[in-house]
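Left out: one protein chain. Kept in place: all the others.
After this line comes chain A, so read on.
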Amino acid sequence: MSTHKEVAFASGTRLVALNKGPKTFPAEAAQIKKAARSVNNAAKLRKSITPGTVLILVAGRFAGKRVVCLSQLASGTLLVSGPFAINGVPLRRVNPAYVIATSTKIDISGVQVPAHINDAYFKRAEQKIAKRSAEQLFDYKALAATKPELPAQRIEDQKIVDQALLAAIKKVDLMKEYLKDTFVLPKGVPVHAIKF
């Protein structure tokens, strides 16, 4: 694309700019936003958390549950499993800030997490909510029916991971019972003094 065009005048032709620019200039120089130089990388994982570490969840609907860490995903969150068969915690992402790492580790070298399990895997499909009339608002049965079903893939993956994980857990005495048990703060003991 050319930036100029030739325009004929009485005394010949000359080049005229196509973009003549603004007619007025701002009185004050506009602030130019600096391009961000740093990128928000995934948080570095603390040393106490490795694949196979038993974690205690401290927040959310599964608070107090003991779960097994499987890996860290690209976003920095941890991929954990209860396993679901033992304590009802499914394959799930958790923020490492909301877990207590215990010193107990399970050898999960035999557990193969399906490669397609990544951050996008856990993203929920956007749900369109149709407008409801006043009567429909209180129709709980109909409301429950609109709840999206869990994809069959998730259930299948859970089974695959659980099977291998359970085999690893079985090798350690009382480990199954340990994962089934929930953590509660002991009375009269300061948290910072507790060894995990």
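Heads up, the rule we're going with is that contacts are C-beta pairs under 8 Å (C-beta built on N, C-alpha and C of every residue); 3 or more make two chains touch, one makes a residue touch a chain; residues count from 1.
Operating definition for what follows: contacts and distances are computed from a predicted model.
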Key: Choices "Eukaryotic translation initiation factor 3 subunit L", "Transmembrane protein 107", "LAFE_0E03934g1_1" or "Large ribosomal subunit protein eL14 domain-containing protein" - which one is the UniProt name of the chain not shown   = "Large ribosomal subunit protein eL14 domain-containing protein"
Remark   = Given A:Ile56, A:Ala85 or A:Ala164, the residue that touches the chain left out of view is A:Ile56
Ask   = Which one, A:Ser71, A:Thr104 or A:Asn118, makes contact with the chain that was left out?
value = A:Thr104
Key: In chain A, positions touching the absent partner   = 54, 56, 102-104, 174-175, 177-178, 181, 183, 194-196
